[in-house]
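Here the complex is missing a single protein chain, while all its other protein chains stay put.
Entry: chain A
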Amino acid sequence: MRVRPGTIVKGLCGTALLFLSGCNRHQSALSPFGDDAARIQVMTVVLVAGAVVIGIAVAALMVWAVRLPANRLTLVGGERFILIAGGIVPSAVLLALLIYSLPAMRPRDVSPGDLNVAVTGEQFWWRVRYEPPGATPLTDANEIRIPVGRTVRLRLLGGDVIHSFWIPGLAGKVDMIPGRENTLVVRATRPGVFRGQCTEFCGLSHALMAFDVVAMPPEAFDAWLAGQQAAPARAAAPGQALFAQHGCGGCHTIRGTEHAGTIGPDLTRMGARRSLGAGTLPPSEANIASFIRHPEHHKPGVRMPAFPHMPEREAMAIARYLKALR
């Protein structure tokens, strides 16, 4: 069967259109908001352009060689050409690329006054601990806030299995390995809300292990951190008693209350989060209630036990209580 060129072009364009669905500004290495990601983007453009030029040159050479009249090429001449174009030139190009790319691999300098953020990968969420120099650490989950224009040292840890930490718009990705601490030093260049994702298969809900990244102006970040470090005042709510009654505090912490579990995510700021279940669901009260009763429906393989026996109105009361936490 003969396929028309027009059909091929339409097919290619249609396929390319499907890839466009992945275009966004909040989780893309092509839309950097950090110094390192910007350098990686420039390097990517240089490498792709170079690869296209070399690919076209090799194809043109092949066409030229095939169309050449017989007996125009000699064995010695061919071998010499292969040595030069196939050995010496690629070696020189690769050495040049190595020298060009190595400085980007040098870790950014840090000073003792820089903010440390310890991030631990857990199945299937992120434990986040802000460690500002000279101040009390602050524990949070599934959201990372960083000040724009300041160097931040991310201490990356593996809690249970190997995870990988990647904020495509900020920097390259780094593995989180249990028993080992890896460091990623970053600096955001513009404020905004972005997204990171686990990029090492870590279990059934690996693809549902994301987090929000909020790059804030430095003053706003300082104010936010200071505000969070102050002990929050908690008004009594119907859901609070149910939260205690169902034993939620055995795994979850809510600062300002007696609940201090550390197995699951810290829920102190639950109501302020932009997503539920580490980037899995919109954080509505109905979704929170559904997640409490049947977490495995939303996150297969989740470590949190299901509460199917909990009446829905009680789940909703707890959801309202959690949604009010800020």
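Operating definition for what follows: a residue touches a chain if its C-beta (ideal position, glycine included) is under 8 Å from a C-beta of that chain, and two chains touch if they have at least 3 such contacts; residues count from 1.
Everything below uses one rule, namely that contacts and distances are computed from a predicted model.
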item: UniProt protein name of the chain not shown, from "Sugar ABC transporter permease", "Electron transfer flavoprotein alpha subunit apoprotein", "RNA polymerase sigma-70 factor (ECF subfamily)" or "G-protein coupled receptors family 3 profile domain-containing protein"; value: "G-protein coupled receptors family 3 profile domain-containing protein"
item: Sole contact to the chain not displayed, among A:G11, A:G87, A:P133 or A:G149; value: A:G87
item: Among A:I8, A:A49, A:V63 or A:L95, the residue in touch with the chain that has been omitted; value: A:L95
item: Residue, one of A:T7, A:N24, A:T44 or A:T183, that touches the chain absent here; value: A:T183
item: Chain A, residues in touch with the chain not shown (by the definition above); value: 75-76, 79, 87, 91, 94-95, 98-99, 102-103, 105-107, 183
